[in-house]
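Please see the structure below; I have some questions.
In this view, the complex is presented without one of its protein chains, the others remaining in place.
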Amino acid sequence: MSGATSLAGFADPVLDSQATFRAVLEAMSRPGRVQQVPVPPELPPGIEPAAAAVLLALADADTPIRLAAGPEAEAWIRFHTGARAAAVAEAAFVLDPAARLLDLAAGTEEEPERGATLILPVAALAEGSGWRLAGPGIQSTHRLSVQGAPSGFLADWAANRARFPRGVDVILCAGDRIAALPRSVAIQEG
Amino acid sequence: MSTDAGYNFAYLDESTKRMIRRALLKAVAIPGHQVPFGSREMPLPYGWGTGGIQVTAAVLGPRDVLKVIDQGSDDTTNAVSIRAFFRRTAGIATTERTAEATIIQTRHRIPERKLTEGQILVYQVPIPEPLARLEPRIAETRRLHAMADYGLMHVKLYEDIAKHGHIATSYSYPVMVNERYLMSPSPIPAFDNPKMHMMPALQLFGAGREKRIYAVPPYTHVRSLDFEDHPFRPIRAPHACELCGSRDTYLDEVLVDDKGGRIFVCSDTDHCQERQAMKEAAE
């Protein structure tokens, strides 16, 4: 995949990357809490603002990525991150609506950190109702309402969690908002 | 932004920060698991906080307020040096007040004041492997963690009890995180271990020389290893602080002469000063 892009990345690559990372760190540390990320000023069609920010902040030449977001968005991400394309099972970051959670790399018992991160665009995210989340990062229960998760997601999630410490971590994206589901979290339908 | 021209914000280059950030996110997702990372050579010596410094540098933003402590104190020389390093390379605000800090980098202590959700505690870690003294080979300990086989540690603690009547470990006291990973809390006194349990703040651990990062998310179970008939008990000197009168904080013993004269004072200098100020205001 080659292709240049005329669109810029982050307005301030250093500080916007840091702010995005902190939002993801906060989201991953407190599963179900919704965070806001800084949005790149110009976005190609085919990619959500939050998903774009997460990839700009975290992907680079050392992270194989699987992208299915249309040629313009793919060229844009590759140009700004230098990340190379990989198959779903080999990628560190996956942004592909066709990819199933359980198809991603889950790491090994000795190296569970090699489990991939799935960036999952959804229609809307809200705290206070919906799924009941429990696990590390959550004092008792967090509620997270997710509009437009793929069908069968919760069953896949249960299977993902059952293989802990192996597993996949998920960053849900809606507009400029994110919420994260680390592999350690238990989800019950609301 | 950076006050030292020629270096990036917070010293590290952006690709190094991204690499550390990715390791941190996986560490948070797998509480207590040691994630290898491409630790860089820092302009401070290994063993002097390079792991904590790299974690702080990767996390830090311009709105953060940084506190650095060593032995509980903001004014120990290495804490002073690390704080100055970040002031110089990131131009950020620093504080000695625990309550005001958003990021606290520490060596050997957890502050006495209860930390809050808005805070991140970054530990400097010399030896991240809790089993290292029992099994120095990393290839082997990695296998033991994979199988959650912590028999070695239980045997060691049991031998302590058989020999001394109690567990003779007073610092770096091993903990189980979320009932899955055995973790070194870094060389904090066992007195501080209970503070890790269900802490509202995020806890990040950086070991630069050993090239490992690990984490305890907020509100996570952290249990100090013990036995039913020999429960874990935190140790502190059974005295009151000479300065603030506290009887429930961790104390340093200070020799005042060569005839056995000694006093005890709080190790957490900020907490102690706060208590002294309150005492004065009340009088």
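Should a chain be cited, it is by its letter among A and B, assigned in written order, with residues numbered from 1 in that chain.
In this section, contacts are C-beta pairs under 8 Å (C-beta built on N, C-alpha and C of every residue); 3 or more make two chains touch, one makes a residue touch a chain.
Convention: contacts and distances are computed from a predicted model.
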Name the absent chain as its UniProt record does, using one of the following: "Carbon-phosphorus lyase complex subunit PhnI", "Cu2+-exporting ATPase", "Methionine/alanine import family NSS transporter small subunit" or "ABC transmembrane type-1 domain-containing protein". "Carbon-phosphorus lyase complex subunit PhnI"
Specify the shown partners of the omitted chain in the complete complex. B
If I consider the whole complex, including the chain that's not displayed, which of B:29, B:42 or B:59 touches that chain? B:42
Of the candidates B:65, B:240 or B:263, the residue in contact with the absent chain is B:263
Residues of subunit B (touch criterion as defined above) contacting the omitted chain: 7, 13, 36-43, 45-48, 50, 70-73, 75-81, 84, 107-109, 126, 137-139, 164-166, 168, 170-172, 187-191, 209, 211-212, 235-237, 242-243, 250-254, 256, 263, 265, 267, 269, 272
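One rule holds in what follows: only the chains that are shown with their structure count from here on.
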Which positions of subunit B touch subunit A when the two form their complex? 1, 8-9, 14-15, 17-19, 21-31, 33, 35-36, 58-62, 117, 142-143, 145-147, 178, 180-181, 198, 200, 202, 216-221
Complex interface listing, subunit A residues touching subunit B: 13-15, 17-19, 21-22, 24-25, 28-30, 57-63, 92, 108-110, 112-113, 115, 117, 135-139, 164-165, 167, 169, 182-184
